[in-house]
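All protein chains but one are shown in place.
Moving on to chain A:
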Amino acid sequence: MPRAQDAHERPALSPKQAWGRGIPIVKTFATAPAPHWPAPTSVRRVMLDVLIALVPGVALHVFFFGPAILVQIALATGFAVALEAAMLRARGAPLRPFLGDLSAPVTAVLFALCIPPLSPWWIALAGMTVAIALAKHAYGGLGRNLFNPAMAGYAIVLVAFPLDMTRWLAPAPLDVAPVAFLDALHAIFTGALPAPLAWDTVASATPLDIVRTLASKDLMIGEIRANPAFGDFGGKGWEWIANAYALGGFYLLWRRVIHWQVPVAVIGSVVALSVPFWLADADRHPFPLQHVFSGGLVLAAFFIATDPVTGCATPRGRLAFGAGVGVLTLVIRRWGAYPDGVAFAVLIMNCAAPLIDRYTRPRVFGHGRHA
């Protein structure tokens, strides 16, 4: 195999010098270090793939909960890009390459998919301020952030605006009083529903809320699942959106944007941990797949825990990271104060990622085993 001679070590005789000495040059060229072929991918392409992979999930979200989610996505993206530009300016970083990398829109869409569709506009503003200005740029911008920006933003609004964060709608077949798009816009931009609508009639508890509330009343899982909100595995509608996220996840796997270890570890650890409880007492503990298809677990498994910047980079580290997210999610769902713990699980594992990476370094060629 050829070994590159270090052409850049010493400058070669310039064409002018060579001509001056009568050395025949036919043609001159611009130089650059190897490799010479065009890059097969870019950060922009990676982020674009993530956005493409979210399309099926967003489409089903619209189908089950109405087009309000699109307004949330637009709002969050607008805030995210504006904040990104402002922070880049403040940091003295060039705008064009960093605004073009599409990382801010990815954060915005992931955040928008986590919040209730009728959330008032300041939720998106608050979430994006935390995500972009604090979690991302305060730590040094793209690639340097310790916490997943979308999850940091979501966790803060979850704590700061707990009431707004519970105002989910009922999915399409169950929504007895569907909210018209104009009414939804009114709710988003004023924070109040237009008369005669009221949150009590419009909002509906999520399947995870239902499990939590009813389980605390000592109801059996069978009785809980009799609630019309439940579908085959998770909540009606919700489980289909989860399937669409998984579909997008497979696209990302195929495009090699994400690696199999994280989704397998997240979902695998949730199943592995819930199976023994369910086998021991199926009346008290939900069927393992109900855990998988509830809340934000599938979205997290394919789109959030797979964030390369804040996750692990080694293959074994990714397994550990994903398993940590899965286990912590279950722990928070079961014993924590929140019905779904995915965001907190991801943030906790973000803290541990550098250490995990350090202890899971792969064996270097020529060291040990095969040598």
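Please note the rule applied: a residue touches a chain if its C-beta (ideal position, glycine included) is under 8 Å from a C-beta of that chain, and two chains touch if they have at least 3 such contacts; residues count from 1.
In this section, contacts and distances are computed from a predicted model.
Which one, "Simple sugar transport system permease protein", "Ion-translocating oxidoreductase complex subunit C", "Acyl-CoA dehydrogenase" or "ABC transporter ATP-binding protein", is the UniProt name for the chain you do not see?
Missing chain, UniProt protein name: "Ion-translocating oxidoreductase complex subunit C".
Give the residue, chosen from A:Val46, A:Ala152 or A:Ile221, that touches the chain omitted from the document.
Going through A:Val46, A:Ala152 or A:Ile221 one by one, A:Val46 is the residue touching the chain not shown.
What chain A residues would touch the chain not displayed?
1-15, 17-18, 23-43, 45-46, 94, 97-98, 101, 103, 141-144, 256-257, 259, 308-309, 311, 313-314, 357, 361-367, 369-371
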